[in-house]
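Please see the structure below; I have some questions.
Every protein chain of the complex appears in place save one, which is left out.
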Amino acid sequence: MTERHVLKVVDLDVRFYTYAGVVHAVSGVSFEVLEGEVVSLVGETGCGKTVTTRAITRLVESPGRIVGGRALFRRRSGEVVDLLKIPDEELRKIRGDEIAYVFQDPTSALDPLYTIGAHVVETVKAHRRVPTKEILKQAVKLLAETLIPNPEVRIRNYPHELSGGMRQRAVISIGLSNRPRLLIADEPTTNLDVTVQAQILDVLRDLQSRYGMSLILITHNLGIVAEMAQRVYVMYAGKVVEEAETEEVFYSPEHPYTRLLLRSVPNPARKIEKLESIPGVVPSLINPPPGCRFHPRCPYAMDVCRAKEPPLVSVGRNHRVACWLVNRR
Amino acid sequence: MNPVYKLLSRLIDGYAYIRDRVSPGWSSRNSSKIREWKLMAYAFSRSRIGVLGGFIVAVVVVLAIVGPAISWEPYWEYRSVVRPELWLHPPCLPPGCSGLPLFGTDEWGRDIIAMSLYGFRISLVISVLVVILGAPLGIFLGLLSGYRGGWVDEVIMRLTDIFIAFPGLILAIAFASVLPRRIREFLEAYPALRDFLSALFGLRPQEYGQLAALISVWIAMVLVWWPGYARIVRGSVLSVRELPFVEAAKLLGIPESKILLRHILPNVLSPVIVMMTFDLATATLFAAALSFLGLGPQEPVPELGFMISKAATYFPERSWHVVIYYGTLLLFIALGWNLLGDSLRDILDPRTRRAIEFKGE
Partner (left out) sequence: MEPLLRVENLRKYFSVRGSFTKKVRAVDGVDLEIYPGETLGIVGESGCGKTTLGKTVLRLYEPTSGRIFFEGKDITKSRGGELKEFRRNAQMVFQDPHTSLNPRLTIAETLLEPLREHGVDVGNAEEYLAKQLETVGLSSEHLYRYPHELSGGQKQRVAILRAIILRPKFVVLDEPTSSLDVSVQAQILELLKQLQRTHNLTYMFISHDIAVVKYMSNRMAVMYLGKVVEVGDSEKVFSEPKHPYSMMLLSSVPIPDPKLSRERKRIKPQGEPPSPINPPPGCRFHPRCPYAMDVCRAKEPPFFESSRGHLVACWLYSKT
């Protein structure tokens, strides 16, 4: 864990104990985020990206349980703590103050009985002693930064008086009210219109560079990844299968899943193309297939793939892949 | 694998076997349905209150069915005329008193346990009849109201409001003063019907006068009962009718009646089933209450509420055993249905059904 690291997750393991069996939602996931970086976790439904980011701050509820791993976080003070081990009270101080979340549905993130201003006040007062009037003045500035028109009016609005796009911007403002070191945005624009999405991504980028904040962006939309991220972690069935800088992932993908994924997404900037589909379906994580979890769907599967799980190996600068095809070299 | 689940699972398998014999291949065609039933059985077996409620209900139902046949004392004999010492005799245990009923006797000198065997039948039949008629009426109106909307909805809902606002007790009193005579004349004209209904309630055809009182109570209850179903169904219909599969059916040209029957009704039934279970408890108590007030059958019919009513005159010195015994029976019947209903509500909601956690190794 160097000075430039904000977050370093090592070997995270999360399981859900359900009536149907034990779901291995996250198995040995490691990733890191440096100061001021935008990192993206990409993958489809069920790959574990959401569970991973919630597990970091112990937001996993029964029947889920964090079974192993460490989440090292460098606080503002410089002190490094393991978020999975520190006492509850200390974690509570970090949540909302040094680590903030923005979730997919802005409507359920806002309490319909309180104004936007009240939300900001609550978030700030939970961590610092600042007079309400001060907070509200800051809140107006925050809303303006997220390009909400007439922020002085909006401060006094209730969530239902705002459109979907404005609500999400309000949620971002609330999340940023304590100038967190790390913002975790989980599919922040999935429910929004394309033009609103573009505005929000602009806002995120702008705020992130202005405050030197690190951003973990979770999405299944490869276009957003291409636009926003500096580094990408591709996840499949609870594991990281490839990690690299954005351009590497898009132009020199090594893992078969990454390659197929890129070819299954329509790229409107290219003229005529045929989409390739990935045969089969995402496996159930109750009894993950032995060996590499992707092997049932992999067109290049070999015997070793069916037997042993490939470890992550380096294939270039900052580029690691978990695949036996690559490991043979 | 717990024993309750084992038992239910065997029953389901047995049923599947029979269906297979009748039409071969039934099990493979309905393997999904069978799996779903077993899942429900498992969820039920894991719910302690459900099993308890189910057990109580099973006992009550069995007693209701065989009660009148196995009762060792006929209800129409005024025993204490012949043997005065039997009048409101308190409970006694052997060896202190031999030849005397265990829990005591009532005003007529009848063994109160033997009488309760008739009582179970009457209570069960009347509560089932109320729900069996009230529910479909309410469901039908609720379906129509929720699906059509507009003025149909308004009219039916206002009708529902009127009936809900109506105090059931007043209605029952009104009916009890007017109807029994008419019903009695009707039953005299149709002896076959009279015999059938008497047998249903476990009574002798001679008591058709009391039967008429029972029926008038029943009619009053049905009129008060259906609005609850109409409202609950209407609410569910309002959300189900917006679902895409209903639109898809419309788009395929399926007529409205078939849409209501095949697509809407099956998807609004779960809350109705739960409500019916709870209603069986409520109806039992309500019927007992009406009888207690003298609106239902009179002597010699041993309706549970009526027995308590008669015993009230001598309460608590002489008749405490009667009141406690019949009161406790009513409590158990209601409790059984309520526990069952609670458990059913969790089972029938697909979301809560699957959220049962077990701790693996």
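Each chain gets a letter, A and B, in the order it is written, and its residues are counted from 1.
The criterion applied here is as follows: contacts are C-beta pairs under 8 Å (C-beta built on N, C-alpha and C of every residue); 3 or more make two chains touch, one makes a residue touch a chain.
Since this is a predicted model, take the numbers as computed values, not measurements.
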Pick from A:Gly78, A:Pro112, A:Pro131 or A:Pro268: which residue touches the chain that isn't shown? A:Pro268
Touching the hidden chain, out of A:Thr52, A:Gln197 or A:Ser214, is A:Gln197
Which one touches the absent chain: B:Gly14, B:Pro136, B:Pro191 or B:Pro266? B:Pro266
Absent-chain interface residues of chain B come out as 28-33, 36, 243-245, 247-254, 258, 262-263, 266-267, 350
Footprint of the hidden chain on chain A, which residues? 44-45, 149, 163-166, 193-199, 201-202, 220-227, 246-247, 250-251, 260-262, 264-269, 271, 273, 275-279, 281-282
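Criterion: only the chains that are shown with their structure count from here on.
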So what's the Cα centroid distance for chain A and chain B, whole Å? 54
